[in-house]
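The other protein chains are all here in position, but one chain of the complex has been omitted.
In order of appearance the chains are A, B, C, D and E, and numbering begins at 1 in each one.
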Amino acid sequence: MLSKITVSPAPHISKAYSTRGIMLDVIIALSPAVAASVIYFRHHAAIIIAACVLVCVVTEWLCNVIRKKPNSLDDCSAIVTGLILALSLPPAIPVWTAVIGSVFSIAIGKMVFGGLGSNIFNPAMAGRLFLTASFGTLMTTWTVPATIDPGMPVISATETQAVTQATPLAWSKEAIKGKAEVQTVNRQLTASFLGNTGGCLGETSTIALLLGGLYLLLKRTITFHIPAAVLLSAFVCASIGFLLKSEAYISPLLHLTAGGMLLCAFFIATDPVTAPLSRKGKWIFGAGVGAVTMLIRMVGEYPEGVMFAVFLMNAATPLIDRFCKLKPAGGVPHG
Amino acid sequence: METVQVLLLAFVSIVIVNNLVFTKFLGICPYLGVSGRLDMAFGMGCAVTFVVTLAGIMTWMINNWVLATLHLEVMKYVCFILVIAGAVQLVEMYLRKFFPTLYESFGIFLPLITTNCAILGLCLFIDLWGIKSLLEATVLSFGAGIGFTMAICIMAGIRENLQLADVPDCLRGAPITLITAGLLTLAFMGFAGMIG
Amino acid sequence: MATEIKAKLTFPGGVHPPEYKEITEDCAIEVMPAPRQLAVLLGQHIGAICKPMVARRDKVRAGQVVGDSDAFVSAPLHSPVSGTVKEIALQSHPVLGRAPAVLIETDIQAEAGKQPCPDRFNKDFDERQYSCEKICESARRGGLAGMGGAGFPTRVKIEPNPRLPKHLLIINGCECEPFITCDYRLMLEWTWQVLAGIRLAARAAQIEQIKIGIEDNKPRAIHAMQQAVDQSGQRGRIEVVPVRTKYPQGGERQLIRSLLGKNVPSGGIPPMIGLCVLNVATCAALAEAVVCDAPLTHRVVTVTGNAIVRPGNYYVPIGAAVADLIDFCGGLTERAAKVVLGGPMMGFAIADLSTPITKTSGALTFLSQEMITRAKYDRRVTPCIRCGRCLTVCPENLNPTKIAHAVKKNRLDLADQYYMSACIECGCCSYICPANIELTGYIKTGKILQARTKKKMPE
Amino acid sequence: MPIFAQTTGMWQQAGLAALIMVGLGTGFALVLLIASIKLKVQVDAKIEQVYEVLPKIDCGACGFAGCSSYAKAVVSDPELLGRCAPGGSETANKIAAILSLSAGASSVPARAVVHCRSHTKDKEFYATYTGIPSCTAANAVANVQACKFGCLGFGDCVQACKFDALHVIDGLATVDYDKCTGCTACVKACPRNLIEMVPFTQEKMMVVACRSRESGKVTRSMCAVGCIGCGLCVKQTDLFSVDDNLARMAYDRYEPGPACETAMEKCPTGVIVYRGKNALPPRPAGEKPQAAKV
Amino acid sequence: MDKIRFFLQQSWLLISASLVFGVLLAALNAQWEPRIKANEIAKFNRRALALVPEASTFETIDSEIIVDLGKGQKTHVEVKKALDAGGELIGWAFAVEGSGFADKIRLVLAADAKFEKLRGYDVLFSNETPGFGDKIKNDFFKNQFHGAPVKAYILNKIGDAKTIDDQIVAISGATVSSEAVVKTINTFLRQVQEALRKQGQIGNGQ
Partner (left out) sequence: MANNDGKTLSPGNVLLAGLWRENPVLRLLLGMCPTLAVTAAVKPALTMGCSVIFVLLCSNIVVSLMRNLLKPHLRILMFTLTIATFVTIADLFLKAFQPDMSEALGPYIPLIIVNCIIICRAEACASKNGLFISMIDAFGMGVGFTLTLCVLASIREVLATGMIFERPVLPVAGDSGGWFVPWAAMGMPIGAFVTLGLLLAGVNLITRRGKG
């Protein structure tokens, strides 16, 4: 009877969820977006998602083998990284690109820092940024959703072949330069809400992302601070532009639904590993992500700024954490 | 009004868009060496800002007022480095003697700066870009220092976190710092082209 | 049956573990007869360890002093039974590992077994017949030490201190730990004795105002105490305040924050802001010590958990071995995997069943494997994912993950920068952590290491 | 192109260049000379000495802001030795030499000895410990293993040793005397105070490898190789003494001899062992005692 | 006197080294300067020659040509005549500058003798991102200007790069750099044409 007895420091009971549980929750929450991407982009989506997840998992396993560390796949974080990377890729990129991105994500974005929990930057965004920097043409080639064009052409990247289906944000950039009517762009709001427009695999459908985000909030997997801060600050920035110069800047609502804004607010900026710990820090972090995104969208050269914003704020996270260092409830102890 | 705008843009551009560390690979040695602790990094940043502003102004004056008029561009590098090295050494001695506390907190970084490419590099870039006004040169120099301080402080924050992380042995120290620095340049890529 | 009570008063942070109080909350206090042998540990409270006052083969009477110390912060120890001193030897101690104890063989024939005396108290009790000095002296002679967990000698706490004048007495009836119900039963069954103790403590400490904080999951206790206060005409002076059910509401710093909205300075003690906090069981013992001149030799222990046959609340002689309690409660079930002296959040896991009950042992919890590993895949530890939950639940508003990481990497300087010393070791952070990191364990370790580097702790 | 085609222009230029250079050179030489005299600051002689042996290139590789601040730091904290990458071990040795000028060297080397010889198979356990794998943490939990005095084997001392001289072998911390430098780091690390610095008057020392102050009976019930305080060794030589149920060896007086050997043989639990370079493996432990507890 | 002596004792090395190095540098510079100058001209000529292969020399014209960059900024352009072996005017070439994605872009432009058709451009200096903007050096983009009429060019994202007209197709993924090239050419080309015309160097003032 007593042979089974164990001893350990207190406490002796604990709450019923785990790292894996949290990651599974995120996977569940992402499933509407995955479904939407498969609906809109058919087998292209399915293949890329499968490739990313698979390669991420295999890379993590390999890194563990090389480091002679216990296998860490059962925490499922590699799957989340793979999913988020896949959902942030354009539909028509070749599979080998997705493979390179996934390897970079896990190997350089995560494992060199020591694996889960140690990375400074969001691994999926690291992969995406590397791809953007390397294969710019492929990464800015937007195909038409299959619901609009069942033939959904596969783009081969020739050097002068430009945009196939402009995304709402590409239109927005044109509008800023005075080459497109703001009104025509604003009319894309419904399409962007449903997801029936050009863009990355997972970012087009606002409704699917909202569903997933709501699930995470209800399950308390994430707290509301970061999404709220991101969306609020983005909305405020977009509104300022819209109010000052409504003939150049598109409606703030479209800014929130278009591009990776929602994917970022609910799934990317909330990555706990790379976000600040404290509530105050989360507010600052989220506000920074929203503001930098809008800065890049409205002033910079890129149509979309989410990944840069997240990356930049990831880098600032240690400083934010330090700045928002908690004071003990009873004040700072003496001596 | 217009000059103010130009100067402001120049400042933002050198701090963020054309940050010396991230886009020009300047000052990497202290960036890797002194970014272990935030307070040290900040001290280094302050010292660099001080010296680079001083150096930028002085070399601009020498270059435009003396060397250019005498057609002695060939002496540029020698003069630049002599001015920087001499000035740094003087400032250091001066601080050490008269402001020991200030010296303790930031003067100790001064000697390190003579061999810091960021200083000479900035002077050379100011020359290369053909900056024609002393005011703009001053703003650029000061901005370069601020940009360096920002970069090294961000890095120091990250490295303080990495101290507690389970980084593989062979990547500890310089390698992981380099990789982090690389990823940081990706983050700053977002601002590329923002100011033409 | 009292009606539902919904309290508003609370503190920031904290967790809501399942309560499991239903296992024993309806078990009336039952007297456990003295076992054959008792081991009175010589170190049971904060402060100086006692020196034995008896020798091998000495005969002792029930209530006779067996250990004492001259130190100011200390309390004497008494034999709970009549019998013979068998020897003075090392004995398992839940905190210190091994500590000297006086082993007493009970004289079964002569021993009637001490009975509690709650009937000695009623609404007509008047504390003014006892002088302040007499109460303090009785507290000292009775060997009273805090029964809420820390075991601080009560005399030191209640004695007026001119440097730190106290203006409010707070009675801690929260019992926030899951499973435990001993204080609850005391408040229900020994209401008058508890109240008498409270009034005596207030008189000793020369405090006019008293607040009794009770968690709102114990409506009957709140009701009973309120009624007693009303009936004894103490209404204006003593206030029964329901507080929200949340762990660790019973921590004195948290209770003070809930009741008064004030924080005790980190690393400080309640007297610094003019408060005195006493546990209800301590009050009951004080009443007994003053009125019946009976030293603290027995206490109510909740024997509970899902791996014991007959859980309940028992009046147990201090020094009885855990094994004796198990026998008395019908033995363990097959599923027992952990024996915890105290509650599951702060208690000490033990494996040596000869470990004796001490003055601070309010409960004995037997947990099954399923209960320990209820969560998660087999308590596997993953790296911290920086989810921030531990920060959110920390009642002291600390950054547990940073402290724990710093300790793990042997960076005590860093741990200090994150205020390691302000941690009250409540265990909320470990409880909540999805990565299963033993944050509290690391922090405790860090504190030990810190103390050792400062050479405060020779052993 | 003919050599020195523009002779006149060139000499003009050269003259100007030389003038400027000489002007700058003289100016700086003058100013710096004056400055170096007027602004001289007295520095700790030792720091100065250390600074002198450093490469003085202020590369920052040591993590400090330049050579002078490293010199200052290393003088106050010798643990920072060997951070200077350009200087390498050569420089490190020189610094060490400078720093050790004040440190008096003792004649007999002190080395770490773990006062426990109980491997996992010799010990009694009541329970499985599932907490943090660290001796300090485990020591704060009751009953991690039956003996409250014995080695826990989680290796806090191993972590502390910078010289890779300690290893936990089969549940017992074991010193590698080829590597131990007597730095005492492990002494501070062990929560059970098992490690003591022993003056190695001999190549190998005879030690009572136990710290249990339990009565003999209890010790027997917990550990196959613990000291039961029986006093047989005391009867052989007065180098041993028993106190609090535990035998001790007077290390400073230790001389190898037949009396000691006999004591070692007579010891019923074999707790007297040799420790040091090429010490013989200790006598195998007796039967593992039957669990006396429940 | 002692002081001076002491100073010289301490510093003679630095001073004499300064002297020696100064002379050394100046001498070397004088030796190599013509080559360096020639290199610069050669670089322009090489690029220009690629655009006007029949030319044998490029000759800078004497008259001043000032181009208005907008916002009140003006710049001086050094326009050169391309002459064939017989000294016959066969085209025009000049260097222009504008700001690109990352840094300044410097181009060589060449036009035919009548300044009606562009003979194309080449990049003298640019710091555009490799793989993106530095494709402005690639032929498929440059060729669009070869033989195009001197006009204000219009940048399109889609179209056929093979047809030579005033419609220019952007480099995919590097609209900014493409735009910079087109804008720079637009700014200079017609102003230079205008100025030359005014000076009567071409088209005889219409």
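Note that contacts are C-beta pairs under 8 Å (C-beta built on N, C-alpha and C of every residue); 3 or more make two chains touch, one makes a residue touch a chain.
Nothing here was measured: the structure is a model prediction, and the numbers come from that model.
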{"item": "Chain not shown, its touching partners among those shown", "value": "A, B, D, E"}
{"item": "Among B:Val78, B:Leu95 or B:Ile131, the residue in touch with the chain that has been omitted", "value": "B:Val78"}
{"item": "Listed residues B:Gly43, B:Gly56 or B:Gly121, member touching the removed chain", "value": "B:Gly121"}
{"item": "Selected from D:Ala14, D:Ala29, D:Cys151 or D:Val208 as touching the chain missing from the view", "value": "D:Ala29"}
{"item": "Positions on chain E contacted by the hidden chain, ascending", "value": "10-11, 13-14, 17-18, 21, 24-25, 28-29, 32, 35-36, 39-40, 42-43, 125, 129-132"}
{"item": "Absent chain, residues of chain D that touch it", "value": "25, 28-29, 32-33, 35-36, 55-57, 59, 61, 85-91"}
{"item": "Contacts of chain B with the absent chain, listed as residue ranges", "value": "22-29, 32-33, 74-78, 80-82, 85-86, 89, 114-117, 119-121, 124-125, 128, 168-172, 174-179, 181-183, 185-186, 189"}
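In the analysis below, only the chains that are shown with their structure count from here on.
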{"item": "Joint neighbours of chain E and chain D, given as chain labels", "value": "A, B"}
{"item": "Touch-network distance, chain C to chain E, counted in steps", "value": "2"}
{"item": "Nearest-to-centre chain - CA centroid comparison", "value": "A"}
{"item": "Cα-centroid distance, chain B relative to chain D, in whole angstrom", "value": "41"}
{"item": "Centroid spacing, where centroids are CA-atom means, of chain C and chain D in whole angstrom", "value": "42"}
{"item": "Centroid distance [mean C-alpha coordinates] between chain B and chain A, Å", "value": "33"}
{"item": "Chain E residues counted as touching two or more neighbouring chains", "value": "21-22, 25-26, 29, 101, 176"}
{"item": "Where chain C touches two or more other chains, by residue", "value": "348-351, 353, 379, 383, 402, 438, 441, 444"}
{"item": "Contacting chain pairs - touch in the sense defined above", "value": "A-B, A-C, A-D, A-E, B-C, B-D, B-E, C-D, D-E"}
{"item": "Residues of chain C touching chain B in the complex", "value": "383, 402, 405-406, 408-409, 411, 414"}
{"item": "Of chain B, residues touching chain C in the complex", "value": "163-164, 166"}
{"item": "Chain B residues touching chain D - in the complex, by the definition given at the top", "value": "29-30, 32-34, 36, 40, 43-44, 66, 70-72, 74-75, 78-79, 82-83, 86, 89-90, 93-94, 96-97, 108-109, 111-112, 114-115"}
